[in-house]
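Working notes, structure below.
The complex appears here minus one protein chain, its other protein chains still in place.
Note that the chains are named A and B in the order they appear, and that numbering of residues resets to 1 at the start of each chain.
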Amino acid sequence: MTSQEWKFTIKDIAEKPDLFLSGHRACAGCGPATVLRLIMKATRGPTIVTEATGCMEVISSIYPYTSWGVPWLHTAFETAASNASGIEAALKIMKRKGRIGQEQVDVIAFAGDGGTYDIGIQALSGAVERGHDFLFVLYDNEAYMNTGIQRSGGTPHGAATTTSPAGSVIPGKLEFKKPIANIMVAHDMPYVATASPYYWKDMLTKVRKGLEVEGPAFLHVFAPCPRGWRSDPAKSMEYSKLAVETCVFPVWESVDGQCKLSTPSKLVALAPQKKKPVADYLQGQGRFRHMFKPQNKKLLEEVQRITDERWERVLKKCGETSKTA
Amino acid sequence: MTSQEKTWKEIAPAGVCSKSSTGFLTGDWKTYMPVRDPAKCTRCLQCVLFCPDGAILWHPEKGDISFDYNYCKGCGICANQCPTSAITMKLAQE
Partner (left out) sequence: MQSVAKQETMALAGDQAVAYAVKQSDVDVVAAYPITPQTIIVEKFSEYVANGEVETEFVCVESEHSAMAASLAASATGARAFTATASAGLALMHEMLFVTSGCRAPVVMAVANRALSAPLNIHGDHSDSMAQRDSGWIQMYAENAQEAYDSVIQAFRIAENSGVLLPVMVGLDGFTLSHTLENVEALSDADIKAFVGIRKLPNVLTHEGKNTAFRLDPANPMTMGPIALQNYYFEFKRQQEEAMKNALDVIQQVNSGYAEVSGRSYGDGLVEAYCLEDAEVAAICLGSTAGTMKTVVDALRQDGVKAGLLRLRTFRPLPVEQIRSALANVKAVAVMDKSMSFGGNGGPVFHEVRHLLYDADKRPYVVNYIYGLGGRDTSPTELRSIYETLQGILQAGRVETPIHYLGLRE
């Protein structure tokens, strides 16, 4: 881990030219687009990006147009991490043989929840086990949005998707959100972190840490999708803030297995009376609308209970308590 | 499909893209457009960061921001996030 933390102000970020260019075809208000655009501003030098099939891939590479100011490769849905493995290995050997310069080239793999939790998990786990030097960024909009809002392993309990609709018998997804960041921590990998784009400074610091670490790094980023969540496009950043304030999406990092709560979540831990109820986050999102019907009261309570339980576990893991420090 | 599209002999192999997306103007997507009151704006630059389309630019030499309506899709994130409510969404002209 670097001894010098990257110091930057909002002006520094605003001044950096975009490497994820305007003119892409993402929906108005797309959370992942903001995430990718900001992350590409945190790159530190020569960078190669590889991406899994998904929203951010499709909207940024409609032939003949491209939104990428860096070398970029897409091959398939499962392959963000396996591509990154091949690129990293090629760079290593080509440098050793003197075929390319010796400068550091960062490799970033982007994937949505499909390409990470589900179809992409094998390649991710394998790449991490092999210790390739790359940063894997999961932009989590909590369903297979690009193909029409179908449920994924990252879809939260109770959410309505097109393959887990809120029907008269089954009220949305019955299964729970796979704890992907915990799974990555269990790989004993150098750096794992969760981030939410409203807290851009925390997110970009983590991107840099992930790039600087030698070996694999995993960043789980919360990325609201107004289309799939049936939410107001203007509120994507607001939801990214609420998710942390309600503890639906705690932000933390794990450096060589040592977990530490990040400031935005730490503020909640320090003032638990200010922790917002989950309903504040759920309402306004069409995918949770059914949970506010009287017959689904238990479901709403269940979601609050799960949120609280997971929050307690995060606190414990990070060596915090929910009492004031 | 326009007659400007190239034949198989003219395009680069393997789908290597030939144009930057900055040549594709998404500004005509918008129904509403952000209008800023410069008097209320504190140049906090959050709108610059949060715009999914990079349609708000910071000009350090001028010490001010500008809106690029060629790309702005009218999502309203900037207006929603502005801490001083300096930005309002107005119906865009044809």
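Worth pointing out:
The rule we apply is simple: a contact is a pair of C-beta atoms (placed from the backbone, for glycine too) under 8 Å apart; a residue touches a chain by one contact, two chains touch by 3 or more.
Small disclaimer: the values here were computed from a predicted structure and weren't measured.
Taking the complete complex into account, A:S82 is the one of A:T34, A:S82 or A:S152 that touches the chain left out.
Residues 45-48, 50, 57-58, 61-66, 68-76, 78-79, 82-87, 89-94, 96-97, 99-100, 105, 122-123, 125-126, 129-130 are the ones on chain A that touch the missing chain. Hidden from this view is one chain, which touches chain B at 1, 5-8, 11-20.
By our rule, only the chains that are shown with their structure count from here on.
One finds 23 Å separating the Cα centroids of chain A and chain B.
Taken together, the chain A residues at the contact with chain B in this complex read 10-11, 13-15, 18, 20-31, 33-34, 37-38, 60-61, 63-67, 197-198, 200, 226, 232-238. Chain B meets chain A in the complex at residues 11, 15, 17-26, 29-30, 44-46, 48-55, 58, 60, 68, 70-71, 73-77, 79-81, 89.
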